[in-house]
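In this view, the complex is presented without one of its protein chains, the others remaining in place.
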Amino acid sequence: MSTEGTPVKTAVLITIIGESVPRDRLVKLLKSKEVTGYTISQAQGEGGHGRRLGDIAGYNTNIEIKTVVSPEDSEDILRAVMEMRNGHALMAFRQNVELLSNE
Amino acid sequence: MSTEGTPVKTAVLITIIGESVPRDRLVKLLKSKEVTGYTISQAQGEGGHGRRLGDIAGYNTNIEIKTVVSPEDSEDILRAVMEMRNGHALMAFRQNVELLSNE
Partner (left out) sequence: MSTEGTPVKTAVLITIIGESVPRDRLVKLLKSKEVTGYTISQAQGEGGHGRRLGDIAGYNTNIEIKTVVSPEDSEDILRAVMEMRNGHALMAFRQNVELLSNE
């Protein structure tokens, strides 16, 4: 992707999806890492947590939290999500993005 | 992205978006590929299927299905989506992600 003329910087999009996510704890976690923003949306879903879909009775409401952070902060946040995942059906992944810069 | 200290593995996020997607067939397809989970959400949208936006009368409700799978399974799933696309306004794309691992 050419970046000629458009000020972009490399950042990391983190997506956290869960059916029984402790939303308040996740938001508190993001705030403690001083992220500048996040969005929360809902989706129907099945699965996760190592089970196969065939094992699961029906649809659930999942929440999906997304935030764009620096590469360094993404490491901190994923590690903290991993620590709070215990007992919750929770998945998280990250991707590099080119973020339109403020400058 | 540094992965020091945080157990991540390379995976593939597949996104399928369509305005007239046969949802049940797509879910059945994902189950047949033994994916461990997916989410379905709704969005307003326009376009797709080779038409330009100016050709289209109004907004439609699209569904968006997302699933995170192994690179090998992503290949199978995209091929199957392509085969069922015939006659449906359907798009699909994939991206590499770093998935927080269970181990």
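For reference, chains read A and B in written order, and residue numbers begin at 1 within each chain.
Everything that follows uses one rule, which is that contacts are C-beta pairs under 8 Å (C-beta built on N, C-alpha and C of every residue); 3 or more make two chains touch, one makes a residue touch a chain.
Since this is a predicted model, take the numbers as computed values, not measurements.
Q: For subunit A, which positions touch the chain that isn't shown here?
A: Contacting residues on subunit A, toward the hidden partner: 1-8, 11, 13, 30-31, 34-41, 66, 68, 95-100, 102.
Q: Of the residues in subunit B, which ones touch the absent chain?
A: Missing-chain contacts on subunit B: residues 12, 15, 17, 41-54, 62, 64, 71-72, 74-75, 78-79, 81-82, 85, 91-96.
We take it that only the chains that are shown with their structure count from here on.
Q: Express in whole angstrom the distance between the two chain centres, defined as the mean CA positions of subunit A and subunit B.
A: It comes to 17 Å between the two C-alpha centres.
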